[in-house]
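The following block contains the structure, expressed as structure tokens.
Yeah, one chain of the complex is gone here, protein chain that is, but the others are all in their spots.
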Amino acid sequence: MTIVFALDCWIAVLVLAVASWTIMARGSFAAVVGFVAFGLLLTLVWVRLDAIDVALTEAAIGSGLTGALLLGAASRLPEAEFATQAQHSLLVPRVAAALLSAAVAGVLAGGVLLLPDPAPSLAPVADANAVATGLGNPVTNVLMAFRAMDTMLEKVVLVLALVGVWSLAQVRRSGAHPLPLHRPDRDSTLAFLARLLPPVGIVVGIYLLWEGADHPGGAFQGGAILAAMWLLVMMAGLGDAPSGSRGRLRLALICGPSVFLTIGLFGLWLGEAFLAYPAAYAKPLILAIEFAMTLTIALTLGLLVAAPRESAA
Amino acid sequence: MSATAFGLCGAAAAGLGLYGLIIDPQPLRKLLAFNLLGAGAFVLFGVVSRRGAAATFSADPVPQALVITGMVVALAATALAVALLQRLFDAAGATALDAETMSAGRDARDP
Partner (left out) sequence: MNIVTNTFTVLAITVGVFFFLAGTVGLLRFPDPLTRLHALTKADNLGLGLVVLGLVPQADAPLGALKLIAVWLLVQLAGATVAQLIAREARRGVSQA
């Protein structure tokens, strides 16, 4: 048993301890804080599994943006005291649920232990076809070229989720006072941070997008950081969340999926296949798609987390 | 070797998430447990990716791309669920998934 293996086991134990605390914690706020800590420890796990792009995504989206979303929800939704009193004392459902969860975990663990050795892998195929795009990061190759259909449909899913969130906003009765998103305080410390950090954050986000071609990074990670900077500005009260009825906002939101779809149909029109890039133009086309994607991702993720509770009638 | 340890950790996290999803009556806690379940499943993908190291790559890139896509979609689904909970609370005065608690909450709000 080497030191590195012992450290990995220790990280795994810590991850499970924080996960248990998230489930068992009394208050919603404590549980969400535990979930954010769980996400950050999971980032370490991803680094140990040699998945740097996934580690960046987990830190930015999995624990950062999801944590902000759930913290906002935990503060706005008071706990249902009636439910907690009634159902915490029943023993039989808890034992049955524990047995079922243990069975599922056991099946998954058995699957892990029985994984075939040598492991099947698509890495040689990905390596052999990497010359088609000229990009150095294999994950970006898979996302933008080999499985580009998945990425395009995921953009559409993001926009659909935003449409769902907007349609759930209550229509404001005319004359009623609108609910503020946060209490803006223009001279506070948060406003100072919101004036100082976004220029740095925007540079970091675009840098991550650019470096994603050859090193770990990419459109999702860069877009998430841009969304976080925008959320910081909105939370500090230095800017308002735009309403969904503005035409330019809607145009910018569909910019990503539509550029993706257009280039895909262009490949079909050239006679090869849907989403096939012509060999000479592969890298510029992929970069164009990635820029449009980052804009859409940043706007959509920011609007999903800063969801308005009301919309104009 | 360490990939197997992380795989067992992911399986246990998925089991914990499932337990929390079934047991806790509050919808926000169910949402947290659901995210935990998803994170455990993603770690299992990561283990498969790490074991697929071949041809000068230290990990198989295809499962990693699937996990990145999955994480973004999980955030979108969580945002939609939070919006649903918020609307439920605005409309009914309490957030719970059974009828008695909802009517009790409504009665407490407008007696």
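A and B are the chain letters, set down in written order, and residue numbers restart from 1 in every chain.
The criterion applied here is as follows: a contact is a pair of C-beta atoms (placed from the backbone, for glycine too) under 8 Å apart; a residue touches a chain by one contact, two chains touch by 3 or more.
In this text, all values refer to a predicted model and were calculated from it rather than measured experimentally.
Q: Which visible chains touch the chain that is not shown?
A: Counting the whole assembly, the omitted chain is in touch with A.
Q: For a quick check of understanding: of A:A98, A:L190, A:C255 or A:L287, which residue touches the chain that isn't displayed?
A: Counting the whole complex, the residue in contact with the absent chain is A:L190.
Q: Among A:L90, A:A128 or A:V200, which residue is in touch with the absent chain?
A: Residue touching the chain left out of view: A:V200.
Q: In the complete complex, the non-displayed chain touches which residues of subunit A?
A: 188-190, 192-193, 196-197, 200
The definition used in the following text is that only the chains that are shown with their structure count from here on.
Q: Under the stated contact criterion, what part of subunit A meets subunit B in this complex?
A: Touching subunit B from subunit A are residues 4-5, 8-9, 12-13, 15-16, 19-20, 22-23, 28, 31-32, 35, 38-39, 42, 45-46, 48-51, 53-54, 57-58, 61-62, 65-66, 69-70, 72-74, 76-77, 79-80, 82-84, 86-87, 93-94, 97-98, 100-102, 104-106, 108-109, 111-113, 115, 119-124, 126-128, 138-139, 141-143, 146-147, 150-151, 154, 157-158, 161-162, 164-165, 168-170, 218, 220, 297, 300-301, 304-305, 307, 309.
Q: List the residues on subunit B that touch subunit A in their complex, please.
A: For subunit B paired with subunit A, touching residues are 1-20, 22-26, 28-29, 31-33, 35-36, 39-40, 42-44, 46-62, 64-69, 71-80, 82-87, 89-90, 94-96, 98, 100-101, 104-105.
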